[in-house]
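Note that one protein chain of the assembly has been removed; the remaining protein chains are unaltered in position.
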Amino acid sequence: MLNNHREVENNHYDVVIVGAGISGAILSHELGKQGFKILVLEAGKTKDFNYPSYLDYLDTFYTALAKVPDSPYPRNPNAPQPDVLDIQAITPDKPDKKGYFVQMGPLPYGSTYTRVPGGTTMHWLGTCLRMLPEDFKLQSNYGHGLDWPISYDDLLPYYEMAEREIGVSANVDEQKYLTLKFTPGYEYPMHKIPQSYLDQKLAEGVAGMTISYNGVEHDVFVSSTPQGRNSIPNENYDGGKGYTPVGAVGNPDLGMRCEGNTSCVPICPVQAKYNALKTLSKALDTGNVTLLTQSVASEVLLGENGLVNGILYKAYTEPGSPEHTVHVARGTKYVLAAHAVENAKLLLQSGITSSSGLVGKNLMDHPVMNTWALMPEKVWGYRGPLSTSGIESLRGGEFRHERSAFRIEIGNDGWNWAAGDPYNLVINLVDNENQFGKKLKDSINAVGPRQFRMGFLMEQIPQETNRVTIDPNYTDHLGNCRPVIHYDLPDYVRKGMQVATETAEQIYARIGAENHTSYSPKTDATYLEYEGQGYAYGGAGHFAGTHIMGTTPDNSVVDSYQRSWDHDNLYLNGCGSFPTVGTSNPTLTMTALTFRTADHLAKELKKATSDLTITGSAH
Amino acid sequence: MSNPNTEDFYALSVVLTGFSAFELYGTGVGDEYFDTVKHVAGNDITNELLTTFRAVEATAAGNESALEALMQSEILASPKLGPIARNIIKMWYLGNWYELPADWYAAYHSTGNKRHDHVISSQAYQEGLAWRAMETKPMGAKWPGFGTWGEPLDVK
Partner (left out) sequence: MTTATKSYIKSIPELHQYLQVAIKLEQATIPPYLCALYTIKPDQNYDASNLIRSVVIEEMLHMVLAANVLNAVGGQPFIDRPGFVADYPTKLPDGEEDFEVSLLPFSPAAIETFLQIERPDAPQPERLLAAKVAPFEHALRKELPDLPPDVHFFTIGMFYEAIIEGLETLCEDLGESNVFTGDPKLQITSEYYYNGGGYIVPVTNLKEAKKALKEIIEQGEGMTDEIDDPHKFGSELAHYYRFQEIQLQRFYRSGDLPDHPTGATFKVDYSQDSVYPMIPNPKTALYPAGSELRQASDEFNMLYTDLLAELQLAFNGEPERLLPAVGGMFQLKYKALELIRNPIPGNEKYNAGPSFEYLKRGN
C-alpha cells in the first residue's frame, strides 16, 4: 500500500473518515459502492491484506508471555493504545501514567482498544446481542441517563443490515426473550453456533429456576448468544436466498466455519470471526476508497462558518520513529470513526468542546465482574468460541430504578480470564506445593476440566464526572495528546455487583458448583467495596458515551444521525454516541447506527450535488 | 566434561512431568527446552542434574514411591538443582522459561546466562502439556473443528 500524500492533498473527497475500524470500513464501503469518493485516515501501522501478513499477528500472540487482548498487535508509539498490563490501582491524587491513558481514578478504567487497520474488531469477542427496546428509554422508564433520540423500532432495519454485514449466527426463536422482538419471519444469516457442553449442562441445571429481586420473580435460563462468527448458513435467510459465509481475507477457503480455537480475543486464527478487514477489503474493491495508513488525524480544522474544512494529519514512516510529515485532507463531509476515546481526544485537541460541553463526558463501559467455579463433573472448558451462551433473562426489569441490570456471559475459557489458568495453576502447584510428575498432572486434571466462569456485564449509567480530558503535559511521540481518564463506579453499579454476586451464588448452589470467586485489594487493581463487601471488575472493551446523542444541542453532542449539532458537516460515529449502554455488547448497535448514518450521508451528499447543479444552472 | 545427553534429559523429563517419552518427543520442542537449560545452567550443572537423576533412578530400581521420594530429596529440594528442575517442568507444561532468582546465580553460576521470563517459541506455546493435562488444546491453536465443543469428551 503506497501512501501518496501529495495526491491526497490535491484531492477533495466526498467524505473524509478518520479510523479504519468497523465503522470506518462500513461507511467507506456503503458510500464507496454508491460512487462517492472516500478517504480513510488510519493511525495504525500499514498491513497487507493477505493471510501470511495476518499470521504475523498470530505468531506475535503465540510468543507473547501475557496473552492479553492487544498481545498480537504490537505497541506503536506513534499510535499508542491502552494495554491491560498497564492497569493498576490508583493512588489518590496521583495520576497513573504507566500506560497510554493517564488514569486519574479513583478507579482505573479497565478496557483497551486496538489501533491497527480493522480496529478493535481484530480482538473483539463477536457477541451480537441487540439492545432491549426498554434500553432506549432508560430515563423515561427508570429515571437514569438520557433517552435515546431514536427507538428500537427506528433501529430495527439497521440491526438487520448490521447482522448481514457482520455475519451473525443465531436462531431467532431463542432471542425472543423479555421485550425483544423481530421483523415477522426474520432469520439470522447463519444458524446458531453450537452451544458448548458446559452451556448445555448449565442450561439443564438452571431449568425452571427463578430468582427474586425485590419480591418479583425473574426466570433464569440459558440462551445461545448471537455472534459474528461463521456457522452453518441458514438457507431460509433473506427470503430463501440464503447466505454465504465470508472466510479469511486473502484466504477465503479458511474460516468458513468457527473451528473452535478458543482465542476469539485476542485473535481468531482462521478469521471465522468477523473482523473489519473483511469489510475494508470490499470497500477498497469499489475503487472509490483511498486508505491511508500510518496517518494520524491530529486536528479537526474549522472554518469561520463553523464548518469543518479539513483534517490535519501526521504521517509517519516507522512506528519506532517520531519523524513525520504534516498534511491536510479535505472533503465535503467529515466523519470521526476513530473510537469513543480517540474521537473525544481529537475533538478536545482541536478545541471543540460543543455547545453542551459534553465532549469527552459520560464515559461508560460494561464493568465485567467475573465469578468462577468448578462444575461437579467435567465439562471440558477451554474449547470452542470463548462464549457461546449467556443468561440474558435478567437484563431488564423494575430493579433498574435502583441498580444496574446485567447480562451473564458463560465463559468457555475455564479460569483463563478469571484466574490466569492454566499458568497460575501450574506455577502454584510446582512452586508452592512441590508437585511434579504424575501427581502434578493429576492435580491439574482434577480441576481444569471442571473450571468455568460466569462474567456479569454490568450496565453503567452515564455520569459527566466519568470522562476523557486532555492535558498538554501528557502527549505521545507525535505530540498528540494522551487521553486523561477520570473514572469511578457509582453505588448504582456497586449495588448491581452485590446482586450479581448473590445471583451467582444462587446459580452455583442450584447446579452444585463449587464457587471459587474471590476478590482482593492485593491482587485486583480494580478492587472496590460496597456495604462492606469487596468486588472487582475487568474491562469489557465497551467504551461508550463520549459524544452522546440526544434531542437538542444542550443535552447532547450529536443528533440521531451522529451529526454534530454545532458543525453541520461533521459526524461523530461510534459507541461514543450512545447516551446509555444497556447490557448488550455494543458493536452490533454501533454498526446499526453506522448503517443509518451511511444512509443519511448518502442522501445528504446527493442533496449537496443536486443543490450544486441547481445553483450551477441558475448562473 | 562430556556434553549432556539428550536421552537422559528426556528420561528426567518423563519423571518430572508424568508424561510418557512418546508424548514428550511428540511435542517436537524438547530439544529447544534442553538447549535452554544448557544455555542457562551450563554443561556442568546440567550434567550434574542428569547424573543425579540417573543415580536416583538406579537407587530406586523401579520402585515408584522410592523414586518419587528421592527425586524430592535429591533434586527438587536441592537449592542448586531444584530451581532448574522446576523450570524444566514449567517449560514442558507452559512453554515458558521463568528467570532464575539472583541468589541462584550468585551461589552456583555467577557467569551464567540470564534469561528473562519468555515464551520459548511459538511452537512451545502450542505444545504446552498443561492443556493436555486439562484434556484440552492450547487456546488459539490445534483447533478441534466446528461444533466439537458441544460434545463431552469421554463418550467414544
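Which chain is which? They are A and B, in the order written, and residues in each are numbered from 1.
By definition in this document, a contact is a pair of C-beta atoms (placed from the backbone, for glycine too) under 8 Å apart; a residue touches a chain by one contact, two chains touch by 3 or more.
Just so it is clear, the structure is predicted and the values come from calculations on it, not from any experiment.
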item	value
Sole residue of B:F9, B:W104 or B:W143 that reaches the chain not shown, by the stated touch rule	B:W143
Listed residues A:K45, A:R257 or A:R395, member touching the removed chain	A:R257
Residue among B:G28, B:P79 or B:P101 touching the omitted chain	B:G28
Touching residues on chain A - with respect to the absent chain	52, 232-233, 235, 245, 247, 251-254, 256-257
Hidden partner interface residues of chain B, rising order	20-23, 25-28, 122-123, 142-148, 151, 156
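Keep this in mind: only the chains that are shown with their structure count from here on.
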item	value
Computed distance of Cα centres, chain B from chain A, in Å	40
Of all residues in chain A, those that touch chain B in their complex	58-59, 61-65, 67, 194-197, 200, 231, 257-263, 267, 269-270, 378-385, 388, 412-414, 416, 422-423, 425-427, 430-431, 434, 436-442, 444-445, 448-449
Residues of chain B touching chain A in the complex	15-19, 68, 71-72, 76, 85-86, 89-90, 93-94, 96, 98, 117-119, 121-122, 125-126, 128-131, 133-137, 139-141, 143-154
